[in-house]
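Let's turn to subunit A:
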Amino acid sequence: MMKAISRSMFAASMMLTAGAAFAANTDVTVGLQLEPPHLDPTSAAAGAIDQVLYSNVFEGLTRFGPDGSVNPGLAESWTISDDGLSYTFKLRAGVKFHDGSDFEATDVVFSLDRARAEDSVNAQKALFAGIASVEALDAGTVKVTLSDANGSFLFNMAWGDAVMVAPESIDDIKSNPVGTGAFRFDSWSRGDKIELARNEDYWGTPARIEAATFKFISDPTAAFAAMMAEDVDVFYSYPAPENLMAFEADARFTILSGSTEGETILAMNNKQAPFDNAKVRAAVSYAIDRNAIIDGAMFGFGTPIGTHFAPHNPDYVDLTGNSAYDPEKARALLAEAGLADGFKTTLKLPPPSYARRGGEIIAAQLRAVGIETEISNLEWAQWLEQVFRGYDYGLTIVSHTEPMDIGIYARPEYYFQYDNADFQTLIADLAVEADPGKRSGMLKQAQTVISEDYVNAYLFQLAMVSVVKTDLKGIWENAPTQAIDLTSVYWAD
Partner candidate 1 sequence: MAEKSILRLALSSRNLIIGLALSLVFVIAGLLSFLWTPYDVTMLDIPSRFQTPSAAHWLGTDHFGRDILSMIMVGARTSIAVALVAVGIGMGLGVPLGLAAAARKDSLLDDLIMRGNDLVFAFPSLLIAILITAVFGPSALNAIIAIGVFNIPVFARLVRGAALSLWTLDYVLSARVAGKGAARISFEHILPNVANLLIVQGTIQFSLGILAEASLSYVGLGAQPPIPSWGRMLADSQTMISLAPHMALFPGLAIVLTVLGLNLAGDGLRDLFDPKLRKART
Partner candidate 2 sequence: MSLLDIQKLSLSIHGTPILDNVSLSLRPGEILGVIGESGSGKSMTAFATMQLLPDGANASGKILLQGQDLLTTSEPELCAIRGKDIGMVFQEPMTALNPLQSIGKQVAETLRIHDRSLSRGEAMRRAANTLERCGLPGDQFPLSRYPFELSGGQRQRVVIAMAIALQPKLLIADEPTTALDVTTQAQILVLLKRLVSEDGMALMMITHDLAVVSGMADRICIMRAGKVIEEGAAGTLITESKHPYTRALFEASSHQPDRIQGAHNVPLLQVRNVVRDYALPRKGLFAKPGRHRAVNDVSFELHHGESLGLVGESGCGKSTLTRAILGLEEVQGGEILLDGEPVFAANQPNHKVRRKMQVVFQDPYGSFNPRHKVARLIAEPFHLLETQPRGAEREALIDEALESVGLTPVDKHKYIHEFSGGQRQRIAIARALIIKPKLIILDEAVSALDVSIRAQILDLLADLSARFGLTYLFISHDLSVVRAITDRVLVMQDGEIVEQGETGAVFDAPAHAFTRTLIAAAPRLPDIPAHIGDTHGA
């Protein structure tokens, strides 16, 4: 309901200002920390690709709203069979790709078949795993048949990895993406910026701005300077929270602080001694002062969590009480586990500052209860190799930014190696459960189980802080997915 109201208010404000023509400000420059490696959202995990292209250039059958809700996208509407196994999508009419070709049912079949093919290099292939067949009933209708009922299929189809591509332009997609969105790709000077131009033939409400530039500034100091010099209009997911005070004090800028899907956790290697002992895991959890970490590493931006679930989700349960900061109790638990003198372990940290800074704070907090950590700072590639695939670690800090990913706790081979048969059954049941009430209950139960098993130490929900010029309106505050939807961005007077 609230959504609907805010949507109509947006629409109203757009109507009011539409008459005024802005000679000067018809474009926007967005600062981003990471540059996409290439421009195909369907064949890489890099979030930067989605940030630039999702919903701006590429669209899927469904799409995420600013609040994380799933809305119709290129599919105008759909019907679901009673057994939940077949979805019939009715496509929007008159949609054209940027190269002028029509968007038709065959394109949907092509896109989905490509993503789930044997030799597919889609980074989220699991999203398509349940699809048994995709067929075009006519030019405007597609039928997708699933092998098992999947309550989150429509949600899956909204992901950036499930956007619609055309066979005609697929060969060049990595350097010249052709989609159906409100913006078309214009140019890319690698290492510096990507430029998008408004798609004048857009099927829906055309974008308010004429051109958008994504500028890649990995260095936080440079980001600060670029923002201060007004070289960029908005810095999305600003990388250095320590500078936010300066922006707050400056009337030219507004800070948007929203939630993300990023549960930041101190992951423990559940199969490696001593973390195979729940008491030790509990001790670690009690030894950690979440507020000190949020304050010290994130300068106050972030919400404490007690389980692996996003606090903005209606099904969230606050379980922080299960592991409130209590060093005495941590020491007692260690003693119970036979480790009264503490122990030594490794703490492997990927590059983001939440991990690097948080790691130093956690190391100090663990040292206070007798746990010595040897910190090694890793690059992502090394982290994937050593921690994620090699299980060669004791502790690590990482933010899980995929939406609704509590299911990873049901995968015993997942890097923290949590193996709980009851939990696995619970998640399997959840996947086939369609009833919203029951689903909610099961989700809450799942949160509680992993919290009470102290699988990991749950730290905080990553905040998404963006610095925006005060005059610039329509930037999403929250980040239900890694996207910067510019379709409704505009300049106020």
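Quick note on selection: all candidates are chains of the complex that A comes from, given by their letters.
The criterion applied here is as follows: a residue touches a chain if its C-beta (ideal position, glycine included) is under 8 Å from a C-beta of that chain, and two chains touch if they have at least 3 such contacts; residues count from 1.
This structure is a prediction, so every number in the text was calculated from the model and none was measured.
Candidates 1 or 2 all come from the same complex, and the one touching subunit A there is 1. Across the complex, candidate 1 is touched by residues 219-221, 224, 239-240, 242-243, 245-246, 292, 295-296, 356-357, 359-361, 363-364, 367, 374-379, 382 of subunit A.
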